[in-house]
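Every protein chain except one is present and positioned as in the full complex.
Up next, subunit A:
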């Protein structure tokens, strides 16, 4: 597992924000909400509407890329993150409102999806949005007959399978499971187990960061 670093409250204007780093992959997330739905036709009368936008900075990968915002990969990952977070946000507590999650990749070195989900969790916690549990995510793979945890770009492009897993650690429930390439089922179970452990380790780290942040807030308030 690569080195983890996280900070909360970077974007002053957002209701919640965070910067999450896994090794060289660096992601910034900002959450706005719950607020009034901007497009009244999409309003849901008994739930909050969750929207998510994922984008990569031009300078995030090795070669500068000029991708438009609406390209397929961005849309797919936006959808994946939205569905993952929607599963854990208590949307029925905020009917007719909207929660926006914006995730921007500043540096991409493998595992951007996972870093985005972890950053989004921290940002949602910073915004004080009620959730069932934190969502943590980690990627795992299988190269040279060894299960690997938290792949970086070189390991990812080596052609082995790439499993991305998102779980609710305390409830022990899986909310996201994606894999490309082929893998025999028994090896898959090992790899998935490894990913679960990775997710739990990230969950511990996230809890520490949130606790530290709360202590800071208490201190500043003079409690």
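Everything below uses one rule, namely that a contact is a pair of C-beta atoms (placed from the backbone, for glycine too) under 8 Å apart; a residue touches a chain by one contact, two chains touch by 3 or more; residues count from 1.
The rule we apply is simple: contacts and distances are computed from a predicted model.
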*What protein name does the UniProt record of the undisplayed chain give, "T-complex protein 1 subunit epsilon", "ER membrane protein complex subunit 1", "Ribosomal RNA-processing protein 43" or "Ribosome biogenesis regulatory protein"?*
"Ribosomal RNA-processing protein 43"
*Residue touching the undisplayed chain, where the options are A:1, A:44 or A:57*: A:57
*Name every residue on subunit A in touch with the hidden partner chain.*
10-13, 28, 57-59, 64, 104, 106
